[in-house]
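Every protein chain except one is present and positioned as in the full complex.
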Amino acid sequence: MIIVMKPEATKQQLDRVLTKLATVGLKVHLSEGSTRTIIGVIGDKRFIAQMPIEAMDGVEKMVPVTVDYKLVSREFKQENTIVDVGGVLIGGSHLVVMAGPCAVESREQLLQSAEIVKKAGAQFLRGGAYKPRTSPYAFQGLEVQGLEILAEAREKTGLKIVTEVVDVDSVSVVCDYADMLQIGSRNMQNFQLLKTVGKTNKPVLLKRGLSATINEWLNAAEYIMSEGNYNVVLCERGIRTYEEYTRNTLDLSAVAAAKNISHLPIIVDPSHGTGRWELVAPMSRAGIAAGADGLMIEVHPNPAEALSDGKQSLTPENFTILMQEITSIAGIMGKTLA
Amino acid sequence: MIIVMKPEATKQQLDRVLTKLATVGLKVHLSEGSTRTIIGVIGDKRFIAQMPIEAMDGVEKMVPVTVDYKLVSREFKQENTIVDVGGVLIGGSHLVVMAGPCAVESREQLLQSAEIVKKAGAQFLRGGAYKPRTSPYAFQGLEVQGLEILAEAREKTGLKIVTEVVDVDSVSVVCDYADMLQIGSRNMQNFQLLKTVGKTNKPVLLKRGLSATINEWLNAAEYIMSEGNYNVVLCERGIRTYEEYTRNTLDLSAVAAAKNISHLPIIVDPSHGTGRWELVAPMSRAGIAAGADGLMIEVHPNPAEALSDGKQSLTPENFTILMQEITSIAGIMGKTLA
Amino acid sequence: MIIVMKPEATKQQLDRVLTKLATVGLKVHLSEGSTRTIIGVIGDKRFIAQMPIEAMDGVEKMVPVTVDYKLVSREFKQENTIVDVGGVLIGGSHLVVMAGPCAVESREQLLQSAEIVKKAGAQFLRGGAYKPRTSPYAFQGLEVQGLEILAEAREKTGLKIVTEVVDVDSVSVVCDYADMLQIGSRNMQNFQLLKTVGKTNKPVLLKRGLSATINEWLNAAEYIMSEGNYNVVLCERGIRTYEEYTRNTLDLSAVAAAKNISHLPIIVDPSHGTGRWELVAPMSRAGIAAGADGLMIEVHPNPAEALSDGKQSLTPENFTILMQEITSIAGIMGKTLA
Partner (left out) sequence: MIIVMKPEATKQQLDRVLTKLATVGLKVHLSEGSTRTIIGVIGDKRFIAQMPIEAMDGVEKMVPVTVDYKLVSREFKQENTIVDVGGVLIGGSHLVVMAGPCAVESREQLLQSAEIVKKAGAQFLRGGAYKPRTSPYAFQGLEVQGLEILAEAREKTGLKIVTEVVDVDSVSVVCDYADMLQIGSRNMQNFQLLKTVGKTNKPVLLKRGLSATINEWLNAAEYIMSEGNYNVVLCERGIRTYEEYTRNTLDLSAVAAAKNISHLPIIVDPSHGTGRWELVAPMSRAGIAAGADGLMIEVHPNPAEALSDGKQSLTPENFTILMQEITSIAGIMGKTLA
């Protein structure tokens, strides 16, 4: 059960509700958002059912929740959420494309990528300044220098910037440069990081964990939202299975499922999802047809020379073809790139 | 390496090639198809490279093969295969829909299903007369009686019939009634069954095994083709993963991958692939967008009363809506239902 | 619910029970074993609960079953089953070791293997005469010639022979030569094959499918037992997971679980389970400690030259060391090699 307070509810009204709940032994989780407070009630639901909470001053509504996430669910909010990233809208009738190299490798490589991406019609430039790497000895990214290059590319092209935050310490500096924060797969259950970005006002792109269930993924989004940041976009990027032909198994049924369960926008990353550039175009089309609100695509000016993930990166030519291909499928799904 | 003999090659010419190969210790696999013989050469490739086989009488061509399947691969045949099932074409610019209940439960249920399916525009009626069941005590199908009902439905509607052969013994009787034989997931590596249907002239729908790799699946098709039956259609139906929200994880990247590797048509079964009727429509759209040549869909006059798989079956109304929805995506993919 | 008839029950008594069940619409599955008949009752349990079946002539007992397999379960039979293979006992306090090469490659290779295996103290010689292979062009085994070599090895050493039946057609000839029939992983749900071996009186070694659940595996055993052959031994051989370091993931918790759920003996195959010879010894020890009744081990006179699975085969020296190592762990588990 969650109790949604009115935006104008006073501290006193909130306290009275909390006191009421405490009298019957119920614990609460307070989400004090920028506009209003949400009370997640923890404990035996039978007690609350008998109390006239909804009639108390300052209470907007009570929402019974049958799943363990609340703010994320369509039970809580029926209409689709549209996330506004500096004027670019994600969700609803808007199709968003985020493209760029896996990692920011140099100023030249990134600016060149940005131009390609912009020209082909994407709205976001992606590129890692901080890279989470399996080995401590692998290239860990250009860090702040990478962020500066990303910001320069934004200035030159008008593209929005989405880039990964790999830990709590870098959230603040990434917020200074980026338009949208990406939480990577390995960090999907880094709860401290989720809570930290939940306290910012930056939109968050939340990638599904390598072997996360849909339930765990939506709960990760709930961690962010329970801190007051409701601008969450989900990203399906493939799960770990026995199949070795593809790097991961892109789970498009999770896109359709998440759309049913949650009001949040969801995009698809077929580059990591398949690990093979020749599968990126068909899986991009399929993702949109499954109901996704956008794509995240790896593009590199010269994939053969990429420091990471070259095998799954599109050439500029192939990216341009892809952008044309998806336009008509997007149209059928009632979405436009804009 | 495979050696393709000319259709008009004589037994004597074939023998001379075989003798030649034997002199350097190479073993062979003979595929004596109805129109011509194919020699799969097993052993050290260096020997054959030095022999003037291609110049021998009766030899059409030699095809070097870099994967362990041969007849299945695009290296062997570049153009898309179109399988003709009594006039209904599968592959190329043709979109095929096979629909019907999981199992033939009764004459009434099946004839009613057939009408729904026909009216909505599908070309094939599906329905199990023989059911492979995890437990020996579960309903195993109406068997021959079920086949008779399927045949009656064909007469009444003109729909083609696709139904499963669960073992070698029933191949002959199923051939008497059905237009197309289905090999189920559990039997994907039942090599005797594969070889048996490979010796018939019936088109075969080969479902991917529960946890088969793409490589194993294509090799299963190779078993059928190596016996001379080239009318094989692949069917992706979901793989087994850790995710429990869906019954299986529909692997659409395998559709795109199989299209690249092989010339065979491929269809998608989103009903078994997801196990949830509400995901069937989005995954049908996604399957076609990924490049599939058709769909296999469970439809039941009354899903709530189905003896099996009711949870994943569409109602007649939802199936009709689905058929309309896929038409436009098929159009973009250059395919038409007909 | 299952109804167990007395060994001396007459046909007339059986018919009366069946008629009684039919009057309330219950269907049955008859298991007419060599010594007695078992009636598996299918349908609404409430009807049977109210009928005085247990009081009818010829009925020994009624066993309520809460899982979908019946004869396999400890609910049906509490004491451990001991399977007698020509005097060698499997189960209870007996530890059995089955060893030998993956495939019978030649008379010399097999006789040499048999000697090694015998000398080190194993009771069974394993070796494939029929090999189920992913590719139709791979070595498919020496077939009958292989069976003859196995029989010769038995004569020379006194070892029992366990070898795979890959299809229904070869069951009869394999029964002529082997002491125990092996059902391989790919055939675990080849129900026709299960039923066919269920009609023989040969003990059966049932390998777990590549991605079979414990429930499916026990149901496969039920298929065999429901045809009257109760001499079934389970074999855990690794399941398919995302981990690529090992060929499969040996699931020893399935051994402990199957021991709890079922009365059947169970052995472990660490050779296929890991795919790496250096892990065979530790996993053999672990398997016995988990409660297994025996091991199936690949041993080859010269693993580097094996036609298949050389990487996972032990040398004669390492096999001899292994046999010594497991003796003391077997002792702690109350088992002896004999």
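As written, the chain order gives the labels A, B and C, with residue 1 at the start of each chain.
Rule of thumb we're sticking to: a contact is a pair of C-beta atoms (placed from the backbone, for glycine too) under 8 Å apart; a residue touches a chain by one contact, two chains touch by 3 or more.
Nothing here was measured: the structure is a model prediction, and the numbers come from that model.
Peer 1: Taking the entire complex into account, which one of C:Pro7, C:Gly86, C:Gly158 or C:Pro282 touches the absent chain?
Peer 2: Residue touching the chain left out of view: C:Pro282.
Peer 1: One chain isn't shown here. Among C:Leu18, C:Ile42, C:Ala256 or C:Leu307, which residue touches it?
Peer 2: Considering the complete complex, C:Ala256 is the one touching the chain left out.
Peer 1: Tell me which of A:Glu32, A:Glu216 or A:Glu325 is the one touching the absent chain.
Peer 2: Result: among the candidates, A:Glu216 touches the missing chain.
Peer 1: Among C:Ser31, C:Thr134, C:Ser211 or C:Asn231, which residue is in contact with the omitted chain in the full complex?
Peer 2: Here the residue in touch with the unshown chain is C:Ser211.
Peer 1: Mind pulling the chain A residues that touch the left-out chain?
Peer 2: Against the left-out chain, chain A lists 29, 40, 42, 68-70, 132-138, 166-169, 186-187, 189-192, 210-211, 215-216, 219, 222-223, 226, 240.
Peer 1: On chain B, where is the contact patch with the chain that was removed from view?
Peer 2: Chain B touches the chain not shown through residues 211, 240-242, 244.
Peer 1: If you put the missing chain back, which residues of chain C would it touch?
Peer 2: 211, 213-215, 239, 241-246, 249-257, 259-260, 273-274, 276, 278-279, 282-283, 285-291, 328-329, 332
Keep in mind that, in the parts below, only the chains that are shown with their structure count from here on.
Peer 1: Building nodes from the protein chains and edges from chain pairs that touch, which of line, ring, star, complete or other describes the result?
Peer 2: complete
Peer 1: Can you name the chain that lies farthest from chain A, using the mean of each chain's Cα atoms as its centre?
Peer 2: Of all chains, C has its centre farthest from that of chain A.
Peer 1: Kindly indicate the chain pair that has more C-beta pairs in contact than all others.
Peer 2: A-B
Peer 1: I'd like to verify one number: the distance from the centre of chain B to the centre of chain C, where each centre is the average of its C-alpha atoms, in whole angstrom.
Peer 2: 32
Peer 1: Hunt down the residues of chain A that sit against at least two other chains at once, touch-wise.
Peer 2: Expected reply: 211, 241-242, 244.
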